[in-house]
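One structure below.
The complex appears here without one of its protein chains, the remainder shown in place.
On to subunit A.
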Amino acid sequence: MTTTRRLLLAGSAGAIAAPLAAPRIAAAQEAPGVTATEIHIGSTNALSGPASSYSVISRCLEGMFRRLNDEGGVGGRRVRFTVYDDGYQPPRTLEQTRRLVERDRVAFLFNQLGTPTNNAVHRYVNQRRVPHLFLATGADKWANPREFPYTMGWQPSYRVEAQIYTKHVLEQRPNAKIALLYQNDDFGRDYLHGVQDVLGDRFRAMVVTATNEATDPTIDSQIVQLQATGADVLICGVIPRFAAQAIRRVHDIGWRPMMFMTNVSVSVGVVMQPAGVEKGVGLITSDYRKDQSDPAWANDPGMNEWRQFMQRYIPDGDLGDNNYTYGYGVGATMIQVLRQCGNDFSRENVMNQARNIRPMQLATLLPGVMVQSQPDNYNVIRQMQLQRWNGSSWERFGNVIEGAGS
């Protein structure tokens, strides 16, 4: 008897309140990891083990959430950010992710590090419909909204990078013959796929390929073989050791193609100097971040914002470590999504906002490089700017170029 009456009362109260506040209150109560005062976000990173140099990304993100809380939080709530160590071991990543989701009941997962490690939780988070946002990995597979709608990368993938090079080639030399040298693994094959994406049916006619193994002693024979085909463009998706060899060899045999090098392998100390700085003149690569050592950004407002943040929240951080500019960019993207959420931090809404980021600039990214997402395109950063080696440093040129999309 009393139960019925209480139910009736509750029902009528709900009916009256519904048009005004009910959906919001309901969402706040149902959303895991969200209370009236707090949003709990989880992550994993290699805090120990061989990949632990990346752990500074988590430090940077912690600093950013601390700053956000100091400024009053978001939606009236403070952000609690929990990072667990997985030592870069996939089984540990699954264990720690399950701990975050099932025991700590976090609202969602953000910026977990690594390709094999995220692989281990890819299906789990999508089955459970936990947003798995802005991962710290450059693999191409995270932008697959149809099969894995809850997973989203952030940085441009190798595939997008290759798309950008190919677009530049078509613009400069529409009748080019392209030589593609790539490493025979997932990393290298992303370059192959990127070139295929842009050329489509023309791939067969325009491109000759050669592959190398990470274990090969040299790639001299591949270079000679590619030169013999008469190609006038060379795109390389190889690790630093082979990058230095390729640059030197191409120069020494007198081949002068328009040459592109993956931005994984363009470090001045590791690649350009061993290759011979004068032999690499004219080499082209790409980037999406502002290089903090570039004097052009010495008085840049965006980079000054980043420097002030570092000074205040991570005073002992190494300003030369570009993981901090990366972290600043990815953290700013996350905070933007939280702001877009309004007062509804349910998993559905967080995901919905994450896949609807209107194009925006970030402090540590190159001017013109936009962060954005659409329900059918999860490539959050899909633009880069080319840069050319002038014998002593990298010089940016041209406008930012957009990849072909997913």
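FYI, a contact is a pair of C-beta atoms (placed from the backbone, for glycine too) under 8 Å apart; a residue touches a chain by one contact, two chains touch by 3 or more; residues count from 1.
One rule holds in what follows: contacts and distances are computed from a predicted model.
Remark: of the listed names "Phosphoribosylformylglycinamidine synthase subunit PurQ", "Branched-chain amino acid transport system permease protein", "NADH-quinone oxidoreductase subunit J" or "Succinate dehydrogenase cytochrome b556 subunit", the one matching the undisplayed chain in UniProt is "Branched-chain amino acid transport system permease protein".
Within the complete assembly, A:Asn119 is the residue of A:Asn69, A:Asn119, A:Asn144 or A:Gln227 that touches the hidden chain.
When the missing chain is restored to the complex, the residue among A:Asn69, A:Asn144 or A:Asn184 that touches it is A:Asn184. Checked against the full complex, the candidates A:Asp85, A:Asp287 or A:Glu402 give a single residue touching the omitted chain, namely A:Asp85. Mapped onto subunit A, the interface with the missing chain covers residues 47-49, 83-85, 87-92, 94-95, 98-99, 101-103, 115-117, 119-120, 123-124, 184-186, 213.
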